[in-house]
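This part shows chain A:
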Amino acid sequence: MEGTNQQGADRVVLRVENVHKAYGDNEVLRGVSCELVRGETKVVIGPSGTGKSTLLRCINQLTIPDSGHVWLGDTEITSKDCDINAVRSQIGFVFQSFNLFTHMNALGNVRIGPMKVKRMDKASATRLAREELERVGLSDKADAYPAELSGGQQQRVSIARALAMDPVLILFDEPTSALDPELIGEVLAVMTSLAEDGMTMLVVSHEMGFARSVADEIIFMEEGHVLEQGPPAQLFTQAKHERTKQFLHKITELYGE
Partner candidate 1 sequence: MGFFEFAGEILPRLLDATVTTLELTAASILLGLVVGILLALGRVYGARPLRWLSSGYIQFFRGTPLLVQLLIVYYGLPPYLAMIGIRLSPLVAAIIGLGLNSAAYQAEYFRGAIQAVKSGQMMAARSMGMSRAKAIRYVILPQALRLVIPSWSNELIYSIKYSSLAYFITLPELTFVGKKVALHTARTFEAYLVVAFIYLVIVIIVSRLLTMLENGVRVPGLGAHSEHR
Partner candidate 2 sequence: MIRDGVPTTILLTLGLLGLGLLAGFPLAFAQVYGYRPLRWLCKGYEQIFRGIPALVLILIFHSGLARSFNILLPTFTSALIALGLRSSAYQSQIFRGAIQAVSSGQMLAARSMGMSKMQAIRYTILPQAFRLSIPPWTNEFSSVLKDTSLASAIGVMELMKKTTLLMPTIQFRMGARWILVLLIVAALIYLVLTYAGNWGLGFLENRLRIPGFEMKGQVER
């Protein structure tokens, strides 16, 4: 199973081609395409209900698209022969509602993936887990259970959990939308440092400050289409579409920088 590759910083990690998804009469994704190169961070923005989350879920097949193709590196995820569990073990997914395993403490949550999916032995997995917890700044909370952690801490554990699998790509589904305002910063800080370390990330978020400073490209979606995409500087100052300008204006007002 392949995915990344050490040479060529231009190696395409993720390619989404013309994905459609409808729920009954409601067409949520109407032919969405995008591409991520190794080390890139792209942020998807847009009004609610435009299918941003659905797009992420179609990538790791939590939701199965009606048509279209998705590739992780050279592997076509959407093909019938694809070993989806193996692919998923290379893609990290961070949920809006964290979804930590409540019967395990932080350490347990982070090491279960490596242990049970990658079949690492317990000692190595534990070491790895502690490293990742340290990376997100929570080494002192290794023994705490999810219910004993704040929202921001839970989300950071969930990022550590994703990192422990050594993914080639991490998908973030509105990672800070369920957090109290004071806690958003700590999570964004972790995400920023990940991006700076060269992780390939696709993030759905409303956090414009983050998008502006960290994203290599911003993708604006509306009504199931990608309306516009480009580097933050370009989008914020010279957006081609009126809708893009309107949305950016509104959301910057609402959420601040």
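The rule is simple: a contact is a pair of C-beta atoms (placed from the backbone, for glycine too) under 8 Å apart; a residue touches a chain by one contact, two chains touch by 3 or more; residues count from 1.
A quick word on the picks: all candidates are chains of the complex that A comes from, given by their letters.
Note that the structure is predicted; figures quoted are calculated from it, not measured.
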For chain A, as assembled in this complex, the candidate in touch from 1 or 2: 1
Residues of chain A defined as touching candidate 1 within the complex: 60, 62, 85-93, 95, 97-103, 112-113, 116-117, 145-151, 154, 158, 161-162, 165
